[in-house]
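Attaching a single structure in structure tokens format; questions to follow.
Every protein chain but one is kept in place in this view of the complex.
The block that comes next holds chain A.
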Amino acid sequence: MTYSLNFAAVWRSFDLLLQGLALSLGLAVVAILAGCVIGLITAFGLVSKSGFFRKPAGLYVTIIRNTPILVLVLFSYFALPELGVRLGKIESFVLTLAIYSGAYLAEVFRGGLIAIPPGQREAGLAIGLTEMQIRTSIIIPLMLRNVLPSLGSTMISLFKDTSLAAAIAVPELTFEARKINVETFRVIETWIVASCLYVATCSLLAALMRAVERRLAVPR
């Protein structure tokens, strides 16, 4: 039996795929933004001299990074309600992805923090800046420049992880594609188109990150 390609049925549902993509992006943006905040705080915990901050930060990163994200997604959607935390599908997924990305971003940020020579902080102290001012004016800007290349690829993989929301029927791109697949039986066409949408979006994200990198590059 030969399979002849026919994209017509997929094109008819193309706007559904686009809506799915828009939701995927939305999930990713909110979760990653929250993840950046969690990751930043955690990263400072990880490099702290005091075990009071370092240990909980380390525990969080270890637990989250060693659990498959699908398990986390299913846990927060199915198990949390049993514990009295009832969230909608989307909220539950965004929360999970935020916590998950927080752990990965914490490691990325930590790498950027330890690469900063201690003399930077000392120079800040010497002119009378407080630790907080040093963080906001010196350490974080330098850390971000250090991590931009790996930050881009981490963000792209986190964006792709939104496809796991299909497991709890969040109508993002993968979920919509599966629906179209089931309804039209155009298996190959549907998944080709869905893949292309992922590839195009990720390429755009990568280009955007490179532009940011160039923009922030320190002239030398």
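Here, a residue touches a chain if its C-beta (ideal position, glycine included) is under 8 Å from a C-beta of that chain, and two chains touch if they have at least 3 such contacts; residues count from 1.
FYI, contacts and distances are computed from a predicted model.
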{"item": "Hidden chain of the complex, named as in its UniProt record, picked from \"Carbon-monoxide dehydrogenase medium subunit\", \"ATP-binding protein\", \"MoxR family ATPase\" or \"Transmembrane transcriptional regulator (Anti-Sigma-factor)\"", "value": "\"ATP-binding protein\""}
{"item": "Among A:Leu18, A:Val37, A:Val85 or A:Ala123, the residue in touch with the chain that has been omitted", "value": "A:Ala123"}
{"item": "Residue of A:Ser137, A:Ser157 or A:Ser195 touching the missing chain in the full complex", "value": "A:Ser137"}
{"item": "Where the missing chain touches chain A, by residue", "value": "117, 119-120, 122-131, 133, 137-138, 141-142, 145, 216, 218-220"}
